[in-house]
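The complex is shown incomplete by one protein chain, all other protein chains being positioned as in the whole.
Moving on, here comes subunit A:
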């Protein structure tokens, strides 16, 4: 095991970076799509329920099936992988964005508009900070699951840590499987941890529990 690591660490590092690239890019695109959708849907209970059940159905499609649906459109490689990851993420991200904005007490919104705050100010200074803990929770779960699903993307030649796993399986070569598993689990574990600490900070901020400000 260790000898494999010593011999191929540069190659493994490349795969890890490639994996990170896949995850980061698809998370970025997912957020750019999901946050505006979520904000829009949060205005209507009826609309958000309908949209979420749609995303829920999409979310339940097995990932290999979804990959093969999209190969005709985007071909083999990273494009298809990212498209699939973005589609999967919508369910969790939109759901949590909607829940985050809907969790804000209506009287806070009414008081804000009533005192003459603009929609932009309300969004940036009031609604976003208050919805952030729940949105961050969604981002955390989505990122961790993206790290997992992205390993399957190796099947369609998108690269990443999945290459180690699938090569190992095909050649029945244990060190590859071992390191592929370790690296992707470790990545998921660390990501979860980092996002949890952001989330805790956001919760303290939203509830008015910032310790630094106490005199």
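The working rule: a residue touches a chain if its C-beta (ideal position, glycine included) is under 8 Å from a C-beta of that chain, and two chains touch if they have at least 3 such contacts; residues count from 1.
The criterion applied here is as follows: contacts and distances are computed from a predicted model.
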| item | value |
| --- | --- |
| Listed names "Probable Ni/Fe-hydrogenase B-type cytochrome subunit", "Sarcosine oxidase subunit gamma", "ABC-type quaternary amine transporter" or "Xanthine dehydrogenase family protein molybdopterin-binding subunit", matching UniProt entry of the absent chain | "ABC-type quaternary amine transporter" |
| Candidate in contact with the missing chain, chosen from A:12, A:130 or A:183 | A:130 |
| In subunit A, positions touching the absent partner | 105, 107-118, 121, 126, 129-130, 205-209, 213-215 |
